[in-house]
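One chain of protein is taken out of this complex; the other chains stay put.
Up next, subunit A:
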Amino acid sequence: MTVSPIGREIDRVDGPLKVTGSAPYAADYRPEGLVYAYLVQATVGRGTVRGMDVSRAEAAPGVIAVFTPFHPLPLKSPSGESGENYSALQDTAVRFRGQIIGLVVADTFERARDAAALVSADYTVTPSRTSLADAGPGVPQGLVQKLAPGVSSIDAALASSPVTITTSVSQHAHHHIAMEPHATTAVWVDDQLTVYCGAQSPQRAAATIAARLGVEPAKVRLICRYTGGGFGQRSPVWNEALLCAAAARALRRPVKLVLSREQVFTAIGHRAAVRQTIRLGAEADGRLRALSHDSDGELPAAGGWQMMPGRDTSAVAYRTPNIRIDQRLVTLDTPPTWSMRAPAEAPGMFALETAMDELAVRTGVDPVELRLRNYATEDPVEGHPFSSKYLDECYRVGAERFGWSRRTALPRSQTDGDWLIGMGMASALYPAWRQPASARARFRDDGRVAVASATSDVGTGAFTMLAVVGADELGLPVSSIAAEVGDSALPPGGVGAYGSSVTTSTVPAVQAACRAAVKALVQSAVDNPRSPFAGLAPATVRYRQGRIEANGRSVDFRTLLRTMGVPHVEAVSTSAPDKSASQYKFHCFGAHFCEVRVHRLTGEPRVNRFTSVFDVGRVVNAKAARGQLTGAIIWGIGHALLEADPIEPDGRFAAASMADYLVPVHADTPEIDVHWLDRPDPHISEFGARGLGEIGLVSSAAAIGNAVFNATGIRVHDLPITIDKLL
């Protein structure tokens, strides 16, 4: 009897390959005749390139070509969703500091890099708009408003509330800086292009590349079997990858382009800087009467992702009769933005949960109790019930595990030697999203079953998820499943690895594909004249744990396929949400509790411990789930205490390197107690998984900020919370 692997502690199936360095990433491919490209980036914030001197670069050893706006590589303009709204080298405009203005190709990486440093450019400079703080309100985008009958405006609702809180918060740009720097290896064979390039959505990326190069979609194949982190940064295709493919076409030889760490900070989108104001109106007992959430997000003139931090946060979180969400965008001459893990939810919930903590302080209601008093059982704006919500249980279990009852509400009332100790909490939520998805299951005559879907494993564990679900569905050990992702040539309909949706969407597709493949196997067993089951009615033949059985005979599928002389039998299935799903609001929930210490003299804020409890539906792999949730909480530590890239008036990011842009290291990372409720969502799919890649990040920064307040009595609204703000 095989035991179902679902929900157990399963090692990554791709782990051994990764730790031994034998998993090929985009830059690891070395096709015959390969040459190397290196970017040249603009060093002014805005203007035009008047001229470029490439003579020294062209004369440098090993240089094959230098492409510039004056000697461009042809690319079509982008249409539809894309990271940037222009194609590089097609004109002389400089839209932001760091924009690509040249590509040097040489016979080695070092020679390309060194020659790139010899390219000089002459600019006409126009003043840049870069400061979000100085920009004033942006252009309204998505107004969400619900007012109770008889209430004329949100301001009226606030004005009539016994207690009001106004909280303004801000954060600078954040960078994804995935472990694998952006890299592309482009190989043309005749008119067929293969691109090795990390991508969150291989099929969409391949389609984009085809469109921008002006070739048939079928001519482009994108392979990203292993991708060293996505976080949103690898959902669009950026100009660098397009130039690499275009250079390979122009030069008729394979080209590789690997960005330096520093280049990734500007050539690839970042999380937009954003300012937000929350206004809460409440009864004296903390029950909300009104919630207003205004935001001004950075939107680069060069294109980017729209920062809308109120929509999936304040419009969903609490039962509130009056809600107004005004999300505005401010056009700036900054490098492009793109979604970054919990893209709007992390900043949005930082704002809301900071304000809720201030309300708790003002009303004297315990922060957990305050949230229970405002508990929403349905979407407060649309009125749809939540498909499944056990956030109250998260609060209860979390408070218990953490020891919340030991907290004292009075700031500066707990110490450990010279350290002030504080405890804080916050609630988390993140939309659950099931996309239509496809998968393929293939019984192979080597005795394994290949389970494939054209999604991407950006380090999250998608390979293992396919193997676990396939093994469970087919009654086989996990090791009998060969998982495949990261190839645009897999059957159409793979989902992008974003929005915490891969597991939610793909599990049902894998289950369907496995069932269909079993059916196909049985059918072929009765149809194939060489099969021992030939001629039987399919209904009398059954599949059980890798074996075909009928009439007292039992044959394993490997033997059966070999006997029939068939190398494999497969099925492709797609799966989409039920129509009935539209009646529900699908969200994941969680509760964070944390303890911090702040030195009474020197003000360093440090996290002592974290307890977080999540309601994310059914979990496929406990080990992978814990990794995702823990990792996201560590991101929250960065969000709260370290990460920020201020931009200078000329458009230069001040911390555009890993030396200056601080992310948490081990010493910043305490014990993190992650726990989840085992509550399958009955409406999202038969399986009941809601996805958990991002929710850990949502509100973990707020919990830290609230704990810092509890420790010090100081409320820091402008992130990150650093020493200088706590002296």
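FYI, a contact is a pair of C-beta atoms (placed from the backbone, for glycine too) under 8 Å apart; a residue touches a chain by one contact, two chains touch by 3 or more; residues count from 1.
One rule holds in what follows: contacts and distances are computed from a predicted model.
When the unshown chain is looked up in UniProt, the name that turns up among "Cytochrome c oxidase subunit IIa family protein", "Isoquinoline 1-oxidoreductase alpha subunit", "ABC transporter permease subunit" or "Xanthine dehydrogenase YagS FAD-binding subunit" is "Xanthine dehydrogenase YagS FAD-binding subunit". Remark: the omitted chain is touched by one listed residue; of A:205, A:273, A:288 or A:641 this is A:641.
Only one of A:606, A:623 or A:675 touches the absent chain when the whole complex is considered: A:606.
Those residues of subunit A that touch the chain absent from the view are 43, 110, 113-114, 117, 418, 599, 601-604, 606, 641-642, 646, 648, 652, 654-655, 657, 659-660, 662, 664-668, 720, 722-724, 727.
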